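Quick one: the structure is below, and I'll ask about it shortly.
Note that one protein chain is taken out, while the other chains of the complex remain in position.
For subunit A:
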């Protein structure tokens, strides 16, 4: 029996070894290298033209998205980027669109013109093309502008619209010329007026779901005031909310874009769009577009390879990019630095780093400490250990208010030595300010110890974990203890909820093509996203000037002055722009990255299978 067992063990070992070898060989075969995928590199000269091609009509494109589709209202605060992708084709056209290079241009399919006719009071005249109609044949007209204004005006606190910026400065929206001319007058100057009236909702559909088309802002204001802060609205206000919520809960009943929704299962798993028969603009080549939910972004490359999807737009990560690179010539991809940028922020409410008042934050020792800390940060090393692994072109971002593809971009970071990783400079700053215990246990000039600092990153984010660990080790060299901890709720941490608070935090901002209004709430005293509690009378004053100027050069100059002050005050350090990636069937033309909020589907009417190619599904 013992002999049998030994013989059995021997056979078992041989068997397992054989199967193990087979499995390894199989794995190796599966991962064998193929011809490299074509990368079309986007740079500032080719943002708007990359992958331009003459395309033929017909065919189906399936796009993988990473969130289930639930909210259909592009003006709703709960809308996600994935929902924007799916809606771009049927958009709910707007006055302007953001091109991939960040320039904001007139939506010439829908609009004939949009002109700033006066700066005092600010007046903008929009002219809608006569042929622009909703897919049910109703003309796109001034009533749609009025509805957009009312729901975005910020008058009703129970209206969960995404943003009231700019809309709350409008005093009137008046239609003329049969509704095809719209005159918008502002009570307060809003130079970023091109950011308004993006997606227009159909007022005639809203009217069927509660909206009273005769409603004025004065009436809405009076009705809201009469409710005296009630959390549940009544009457006409409630009806307006109901119409807004109708668009959130219902797949677009009409379209003003090249496609219309023809199938949207209630489980939110997909949306199918077919060509809008009343489409009045250029293009519209594809017959059908399908947006389909994929739970795990890392599975998108195999789906693309297997022809289950034709386009994917994941957040690039090392493994994913490597996988796409090895997929052969049937797939093309683009990677480009986008509008989202990573940064370290100090919590100036913390007495270790500042205090709640401007004088406390501007105290020489606190400014020196913050400056030394940010000087010791080696941004290049951070990039090399994180995003640089899959994008060697990734480099430090040197502005907080502009990204390199914007006209106002100026280096306001490295000239102050911030992010240089120079520990000698950092030590010198500390010594000059009277700090002791440098490199061992740092003490303020008055002899008190610099307390251990808490640094947080979003749990599960390995890139941020690396960033924080590098930061902590660099601070240790200065004699500062930084305890790296996770946060399960970035929102709670940023709003300083008990148990979630921080001294230093890493997260990302998503910039917009409007650096003025888009960043106002980040650095002005008391604004909603000034999470670190920064306060500077100088910055507030400069923002006030910039916010009322219609001269781009003046605005850019003011914003750069602000950025310089932020560097001198050392309150935050931009690290790098986060990459964006799009990978697609190589026979698809005109698919390109658009890292603005308009996203990569901004030009779906131009998409199509390249002329002469064999369309995989027509």
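To be clear about the criterion, a residue touches a chain if its C-beta (ideal position, glycine included) is under 8 Å from a C-beta of that chain, and two chains touch if they have at least 3 such contacts; residues count from 1.
Going forward, contacts and distances are computed from a predicted model.
Protein name for the hidden chain, per its UniProt entry and selected from "NAD(P)H-dependent oxidoreductase subunit E", "ABC transporter permease", "Carbon-monoxide dehydrogenase medium subunit" or "Chemotaxis protein CheA": "ABC transporter permease".
Within the whole complex, the absent chain has one touching residue among A:165, A:334, A:375 or A:598, and that is A:165. If you put the hidden chain back, the residue from A:299, A:469, A:554 or A:568 that touches it is A:299. Within the whole complex, the absent chain has one touching residue among A:351, A:414, A:473 or A:529, and that is A:529. The chain omitted from view is touched by exactly one of A:240, A:494, A:591 or A:610, namely A:494.
In the full complex, subunit A contacts the hidden chain through residues 4-5, 8, 11-12, 15-16, 19-20, 23, 26-27, 29-31, 62, 68, 70-73, 76-78, 154, 157-160, 162-165, 231-232, 248-249, 263, 266-270, 272, 290, 292-296, 299, 302-303, 305-309, 488-492, 494-495, 507, 509-510, 518, 521, 527-529.
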